[in-house]
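Below you'll find the structure, written out as structure tokens, and then a few comments.
Here the complex is missing a single protein chain, while all its other protein chains stay put.
Here the chain labels run A, B and C in written order, and each chain numbers its own residues starting at 1.
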């Protein structure tokens, strides 16, 4: 006898977009087919979710995977390990980067990443990282790539060999507007950071704890303001990556008040780690070197306020994993190296949802609806894959995370299921933890352990960005 | 053979909380029982909604019905006509007022209104309008009334015999906090309005077109600021009624930025009518006398901005119907009467959703998701009846409006199905119109005509307000 | 042989309006006749000011003298002692209050104060304190009083029996506008203070340290906002008295940004005393009970910023002296009395200029030019007696304070030369002290000791306020 459903999740508290409802969810062909008070039809697999939340799988819209570093250092996660980490943390879709290095063809790179991503266990799509916006890239390659479904662009305002000059930023925004692509921005003032870095390092202040001084809020605020001015002048939407504190968020709110098309994300590390945390014995602080850097407790309070009011609408991980005790990682230049030659970034894919749920929902700062919006619905919406992703609704992909809201867990690196040798939240206690993760109805992680082989994830193509008309 | 569903709505584009999904919705016992790509079970009644939107029925959180006026004038709608008008406009729940006149028992009034509301065709609940906050009212009566489910309070800062003094406002806020009731506020400075009214009228400037000068934005902004200060001092949430323009909204945003528990509504008339519209021949302008008054086009633009950014989160009708050509209505003091003796208010129950859909969604100012939030989900949430009301989800009440997003209609008063003799939107063209309205699975309006007898609506009790802990 | 000058001050560093110049100043008939690099003409009296500053005598625009308290308490300074204190601190003109108690004639009161002030050693003029704005007061008496030279009005928004209701505030502003008088405002929300006072006192929290909680910044900010709204609505200039902290000042700046005619003062006690200072053993904290109350260190920092940027343009003393150890003073209701029955106010006439010079100029927060502006030129300008007062220039009154900028003094109550038994700055060390004070060329204080008998001061009449056209 034919089964009605491939998967039936019963008795959960399902977040269907507006509220939690106690109901059953039936899946057919990887898609949600029915939501009802009771589904009695036969199913290939039935799961009892009583006492658990059934949430849309997370969408992490800022994840670095299998990416060149431009130095002897290497990012430690490929699509196999990164997607295992995603699944372990409840995330079912990642937006990673097709990363052009200077001189490279963007089209070639995109093809290359399509190949690399075949190992992914979760679904994925790409931002096109443009570091060398030649005429060929912008005029020949970009239109086809956007048409093929990757219609967001990532640019940097800082980092040597990667950051774009104002003139090139404007050229990219212009091309993005014509091709209806959304531009994501790493916004920090390059010259100021170089100036301060040089001052600090030449004064012998190269220990990790001095790193935040080299990238002050002023440098970030300035760049945020500048990219907003460019966005305003060219009437082109932008998305600001990793807002680290109050001053940048205030600039973004001012832009939104003026009606500009500016959105923003922050990351769990900006909500839980401060600049003072880098002041650790020896080289240990290097584990927390990421840019923009951690700020203050007052900034964290401000970020929560901006999150609650919707000024910051997305929480991503900015997963940028370097191993700590590794000559291809944080120690690429040795343990006495100044911060200026330490690879930036922390892993965060698996920790993103548990840390935010715990600090947000369990501590009463945000509702469950807001949590889902921040980690799943809004990133899906902003990047053009909603409601296929980011929503439990009939017709949407059957991406779920079964969430135990009461479970207390002390985070250990091995739970993160990435290739890194540390997590910045080692020993951090959270309340709320994923029990199981499903991608298009397929179980990919259960009780913290990946259950599938590498692969199985699919590319999610996206239509051109609708805000530009 | 027993039927599976009492009502089956098929093939609609259903807004289930996050997005529109093409699916079927099955109703059993007045509640949504199933949402699925296809429901083939037998049903007592099946409706084809192909090409239509299926939205949660509207929740109008500010509606005056069967209310004493304190003068010879009379509001023209009782619960029969008002609820017919609600249904005609797609609204399935109204929050009306149990209106205490000075000297009256609030408990007695609440009982009285429970009786009057039996004629309602749609569901309803009550704000308790307190005009005489005696010790007895606040200490004896209020706790029981909140416990019985009406846990919001309405107060006025202006209007003779109705407006409360600062001291009494504080006493009400204090009682609201202790009883966990939400306080809704009509915020305008009474003394300034009296002063200006007296100046204008004694100078012979009593024609309707001078009415907006008697209630300037400054008077509203001041009162909004003051009630926010009181809310802050006593840490008690408030909801600001009928924000009419930019300056008041700016005060509310400042409060929200400080983290205060302040929310706000505006109404369709503030988005479509300006002060200049009162400058009409003869007494005609009296049709547009409502308080706070209509403002400017710049205020309308600002309101849309505040709506989009969530500073203003609810759109109500402030339905306050007086007949125009009637000695118990606008002409209670004759056609040459100064504005100061003309009853304030316009009817708006039926027009609320079509006008907002047309000006908002059809004109590209807001998305359908935002529309649903403003007219249904958020009022339900803010007033404690969500997700029973305001959401199409399994377990929620089967309140629907089947909406034709393409239909163009020129509004005529007879379409409003209220007892009034005019609508402020006479001749106004809208795109988007309700085809049918269901309350708990029961059809109450079809193609603009009420299909049920008076009655059938139920009181929706509400739990104490959760924000006060 | 006739002398050229009655008084010749030589070799001082004279502040002549824009900068310090080393020069001689010659006085004739109480007026400055010449300023020159060297004046060799014969003079009745010659003073060597080498090494000293020669500044315009202070103008203290907010001083309570010989004023009824409405209770058994009594202010301890009459015009004899108060003007001795003024002279001791370098102040040569005071603006005191002709204080109407409810039921009294304002004209009668003004006459009465003209008589009382004959004992003054320094010049003076009056604000008209209106507590009972009858038709007679506003329409009959006020025009004549303004015409006679006292064209500023003081009103209260709080204090029982003194504070005006909104309606009466508007009537006073209207009359002020018609008569071209400037309205000074004590701005605190009365109802909120009464509410909080009742809560605190009835909870047994009546000790002096709880006083600041009864008059929170929110109460002040609200009233400041409200009086600004009234000023805006009636287009009538106002001057806000004793701004105590950041939030009120921010409202004032917003008003100035909108172009409104709103100015403001603060007082030395808000710059040097915090709410925590009231937490002293026994009843001692009562010495620091003044309203609005002392705030926080952050508020002090903000006030300095607002002072530097000109948002707050006047520093007055708000001299309001009650004796401490006196049944007519702070202890009028005994030593265990709750703060609610303790007379408000501190003495400050003599300390105003030294405390501000020391905290401002000596500590590098403001320039000497700014100091002179705050304590002398700007109050004179704002209240219509400039450049007769507030400026060392040819033709101006010969009011000087010879100031020793280097002298260090530990303040003791006896130096204050008032009738009070304490000063809030007992033991406070200052750098900078007045050496001698001259009123219209007449020496009134030398080395801290009054040299003249009571009397000698003159009333300074003022023309109607020019800003209202």
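Criterion: a contact is a pair of C-beta atoms (placed from the backbone, for glycine too) under 8 Å apart; a residue touches a chain by one contact, two chains touch by 3 or more.
Nothing here was measured: the structure is a model prediction, and the numbers come from that model.
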Worksheet entry | Among shown chains, those touching the left-out chain | A, C
Fill in: Full-complex contact with the absent chain, from A:221, A:352 or A:458
A:221
Item to complete: Could you tell which one of C:11, C:46, C:101 or C:305 touches the chain left off the display?
Response: C:305
Worksheet item: Per the definition of touch given earlier, which of C:16, C:61 or C:274 contacts the omitted chain?
Response: C:16
Response to the item:
By the document's definition of touch, the residue of A:114, A:148 or A:170 touching the omitted chain is A:170
Item to complete: For the chain that's not shown, point to the residue among A:229, A:410, A:449 or A:463 touching it.
Response: A:229
Discussion item. List every residue of chain A that touches the chain not included in the displayed model.
Written reply: 165-167, 169-171, 174, 189-192, 194-196, 216, 218-219, 221-222, 225-226, 229-230, 232-233
Worksheet item: In terms of residues, what is the contact footprint of the unshown chain on chain C?
Response: 14, 16-19, 21-23, 26, 28, 31, 33-37, 39, 256-257, 259, 305, 309-310, 377, 386-387, 390-391, 393-396
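Please note the rule applied: only the chains that are shown with their structure count from here on.
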Item to complete: Considering only which chains touch which, label the overall pattern as line, ring, star, complete or other.
Response: line
Worksheet item: When the Cα trace of chain A is superposed on that of chain B, what is the rotation angle, expressed as a multiple of 5 degrees?
Response: 180
Item to complete: Over half of interface residue numbers shared between chain B and chain C means same, under half means different, so which is it?
Response: same
Response to the item:
Per the C-alpha centroid definition, the whole-Å distance linking chain A and chain C comes out as 59
Discussion item. Roughly how far is chain A from chain B, centre to centre by C-alpha average, rounded to an integer in Å?
Written reply: 40
Worksheet item: Could you state the distance in Å from the CA-based centre of chain B to that of chain C?
Response: 51
Worksheet entry | Shared interface positions of chain A, touching two or more other chains | none
